[in-house]
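Up next, chain A:
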Amino acid sequence: MSSARVTRFSSAERLTHWLTAISFLYAGLSGLAIWSRRMWWAAIALGGGETVRAWHPIAGVVFALLLATMFRRWSAQMRLDADDKRWLAVSHKYAVHQEGGVPESGRFNAGQKMLFWLQSSSAILLFASGAVLWFPELMPRTLRLAAILIHPIASVASIGGIIVHIYMSTLVVPGALRAMLRGWVTPAWAASHHAKWFREIK
Partner candidate 1 sequence: MQTVAKLIDTTLCIGCKACEVACQEWNDQEFTMGVFNNTYQTMPDLAPNFWNLIKFNELEIDGAQSWLMAKYQCMHCADAGCIAACPAPGAIMRLPNGIVDFAQDHCIGCGYCITGCPFDVPRLCAKTKKVYKCSLCSDRVAVGLEPSCIKACPTSCLTFGSRDDLKFAADKRAADLRKSGFQQAGVYDGPGVGGTNVIYVLKHADRPTDYGLPKNPSIPWTVQLWKGPVKLLGNLVFVGGLLAAFVHFIRVGPKESHDE
Partner candidate 2 sequence: MTNGWTDVANADVVLVMGGNPAENHPVGFRFVMEARRKRNAKLVVIDPRFNRTSAVADLYVPMRAGTDIAFLGGIIHYTLEKKLFHDEYVKLHTNAAFLIKDGFDFAEGYFSGWNAEKKNYDRASWQYDLDAQGHAKVDPTLENPRCVFQLMKKHYARYTPQAVANIVGCTAEEFESAAAIICSTGKPDRSGTILYALGWTQHSHSVQLIHTAAMMQLLLGNIGRPGGGVNAQRGHSNIQGSTDMGSWNNLPGYLKIPRANHATLDDWLKAYTPKALRPNSMNYWKNTPAFMTSLLKAYYGKSASKQNGFAYENLPKAGETENYGWGSFFDQMHKGAIDGFISFGMNPVANGPNTPKMLEALAKLKWMVMVENFETETATFWDAKKLGDKYYSTYKDPKQIDTEVFLLPAACFAEKDGTFVNSSRWLQWKRAALPPPGDAKPDQEIIARIFLRVRELYEKEGGRGARPLLDMTWDYTNPISPSLEEVARESNGRDVNTGKQVAGFGELRDDGSTACGCWIYSGSWTEAGNMMARRGQEDPTGLGLFPGYSWSWPANRRILYNRASADAEGKGFDPARTPIRWDGTRWSGDVADYKGDAKPTDFGAFIMLPEGVAKLFAADLLEGPFPEHYEPVESPVANPLHKSVSSNPMATVFKGPLDPLGDVKEFPYVAITYRLTEHFHYWTKHVASSAGLQSNFFVEVPAQLAKEKGIKGGDLVRVRSARGSVEGPALVTKRIRPLKVEGKTIYQVGIPIHWGFIGRTRGPLVNNLTPSAYDPNSGTPEYKGFLVSLEKL
Partner candidate 3 sequence: MTSRRDFIRTGVAVTTALGFDLRPAIAAARELKISRTTQTNSVCPYCAVGCSVVIHTLGDKARNVRPTVVHVEGDPDSPINRGTLCSKGISLKEFIVNDRRLTQPLHRAPGSAEWKPMAWDDAVERIARHIKNTRDKGFAEKDSQGRTVNRLPNLAMIGGCTDTNEINYLISKFRFGLGILSYENQSRL
């Protein structure tokens, strides 16, 4: 029955999310290969050093474009309200499932919103510095020197956030992965994790 399935993400949203994820995965893994020689196996797996050099920036551009569409779609919903701020203050309780006293969330909880803003801002930095690193022969030395530092810092933030994101969505919150894969959740799930949102759509 239809009431057993609540639509959480539209197919457009899901498509965008997963394309973004794939491009992020490629850019991130190839970036990690460039980050450390210990990760060079990733470069080999992704087509070899020269291929990685050629495609990493392209993956980065794809990622940035997709992220931009996500931004357009979601940025309004990602504003932090008063509840979110309280949520953040007691987020340690959320982390260990002591949910008493944790404010109810809207469509996205404050943690997801923070991830959104983290990814968006680091993507801007990654895109700007990446463009400089893409064409070193055309860029002034000062810009290159800045980019060579900014790009890894931004990527640390970005990848760090993603680690939490993937862990939470796959292992910590049952049903979350299906929500993004198939688009629906159960009413109980919605009521439990995103009570405010569930009330709004009911």
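The candidates came about this way: all candidates are chains of the complex that A comes from, given by their letters.
Here is the rule we use: a residue touches a chain if its C-beta (ideal position, glycine included) is under 8 Å from a C-beta of that chain, and two chains touch if they have at least 3 such contacts; residues count from 1.
Quick caveat, the model's predicted, so the values are computed rather than measured.
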Of 1, 2 or 3, the one touching chain A somewhere in this complex: 1
Candidate 1-facing residues of chain A, complex: 32-37, 40, 43, 49-50, 52-53, 95-97, 133, 136-137, 141, 144-146, 148-149, 152-153, 155-156, 159-160, 163-164, 167, 171-175, 178, 185-186, 188-189, 191-193
